[in-house]
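These notes concern the structure reproduced below.
A single protein chain has been removed from this complex, and every other one stays in its place.
Order as written gives the chain letters A and B; numbering starts at 1 within each chain.
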Amino acid sequence: MLEVKDVTKTFGETQVLKRISLSCVPGDVALLVGANGTGKSTLLRVAAGLSRPDAGTVGRSTDRIGFLSHHLFLYARLSVRENLKLFASARGATGADDMIERLELSNVVGRPLGELSKGMQARVGIARAFLGHPDLLLLDEPTSNLDEKGTAILLSEIQRRQFETDGRCVTLLATHDLHRVSSIATRAIVLADGKVFSDSGSGAPPATITRVLDRYREVNR
Amino acid sequence: MTPTLFPLITLTTLVLLGIAQFFIFMVVPNEQVMGAVQRVFYFHVAAALACYAAFFVVFVASVSYLTSRNKKHDILSVAAGEVGFVLCTIVLITGMIWGHSAWNTWFRWEEPRLVTFLVLWLIFLSFTVLRNFGEPTKTAVHGSILGILGAASVPLVYLSIKLLPQSARLHPEVVEHGGLRDASYWQAFGISVVGMLLLCALLVWVRYRIGRAEDRARLSAREDMTYDA
Partner (left out) sequence: MIHWLRTFGILVRKEWRLEWRGKELFTLLACNAVLFSVLVGAGVSSAVLDERAVEKIYPMLLWVVFMLSTTTSVTRFNEQELEGRGFEGLLLSGVSGAQMYLSKIVIMTIFFSLSFVFLALLLSLALDKDVSGVFGSLCCVGVGASSALAALLALLAAVASTSKLKGILLPIISIPVLFPVFLGGMEMTTELVVNGALADGSPWPVVLLCAATLYVVAGINLFEMAIRE
């Protein structure tokens, strides 16, 4: 479960989040959409505890967080295996080898991360985020460097986590890539100007999600 | 803070400093060996004590900012840091004036307290530089960290300089050795110290109020931008 209450966050002169409140229940696969600068990334960072809110509170029922952003949270000089082993050991988890196989990274496993293509680096980032059986997935534009196959792997990993947790995993996925990821969504949340603009609610039927997303597209046209 | 308190403290400070000047230049007799230059002692020691007080405020405000993240505490630590820097400069300059008269040289590395204040001055300087060139979103936290480190190092800096073999006991131990024989010396000294401490508090307060006003201006500018949008 994730409970964001009245959170405000300011960077320098810009107030990015304006008393935003949001509650996610187990099983939510929520799409977080909004134009650039509406606070999606900041909201995810605050929700993960990486960024301290100026005001308001964040409540989480778990510390096992899978976080993905355009920063890979990896070390360019370490090899793919060394990176994944490092983060797995830090979590006291195993399964790095398993993850390498599932994300089809076996061919590049000994190469330094910095020498890989952006797409392959993004896959390693996904492997890192899904290590240690996370119960809360906070994914910030995870498909931006991924090809079709990479996107398919990502979506199947999200669904795998749902399956492994008996549908209790919470996923919050910020994206502009609606046509590729909306198939797995059970909720859509639209942000505008640091606040929730509209929300389909948890477990919304596809038609409601489509309506919310269509409305967002219309406003941003 | 009550609106009457500020003019009251300002007035008290000005009166005390005025009386101190009167005592220093009109009442206190010339010192036998040093002559008129000895009068710089009253500014020198008072500024040094105020400087230590400023360091203490930086330390407390920095710790309390890091624990509470209350912006006011950060503004207070900036204010005390800047005022401390100015006071430290005064201590150095008056110390050098004294030194030139007593030892015929502006600066002596054998003089532990003068060297200590030079290092403290550098610590205040680095604090001010970091405040001005730090990453804007992290300046408050980073400034507080340096504030804590700088203030916590002061006793060790003083001790290590005092332990140097070349550190002769050049510093006149006026107060400890009962050097102020005439009663007027004591009166002038007491009033100078209280006046300077009050001046330090007043300057910190003024700088704090400026900081708060700047902060409020930033906030209202932000609200205006939101309103326009």
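Please note the rule applied: a contact is a pair of C-beta atoms (placed from the backbone, for glycine too) under 8 Å apart; a residue touches a chain by one contact, two chains touch by 3 or more.
This structure is a prediction, so every number in the text was calculated from the model and none was measured.
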(request) Quick one: say which of A:R52, A:K118 or A:K149 touches the chain that got left out. (result) A:R52
(message) One chain isn't shown here. Among B:V60, B:V141, B:V206 or B:L219, which residue touches it?
(response) B:V141
(message) Among B:V57, B:A79, B:L92 or B:I161, exactly one should touch the missing chain; which is it?
(response) B:I161
(message) Among B:V37, B:M96 or B:L149, exactly one should touch the missing chain; which is it?
(response) B:L149
(request) By the contact definition given up top, give the residues of subunit B that touch the hidden chain. (result) 66, 119, 122-123, 125-127, 129-130, 133-135, 137-138, 141-142, 145-146, 148-150, 152-153, 156-157, 159-161, 163-165
(request) In the full complex, which bits of subunit A touch the chain not displayed? Write them out. (result) 45, 48-52, 63, 65, 67, 71-78, 82, 86-87, 89-92, 112-113, 128, 132
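As a convention for this text, only the chains that are shown with their structure count from here on.
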(request) Show which residues of subunit A lie in contact with subunit B when the two form their complex. (result) 10-15, 18, 52, 193
(request) Write out the stretch or stretches of subunit B touching subunit A in their complex. (result) 69, 136-137, 218, 221-222, 225-226, 229
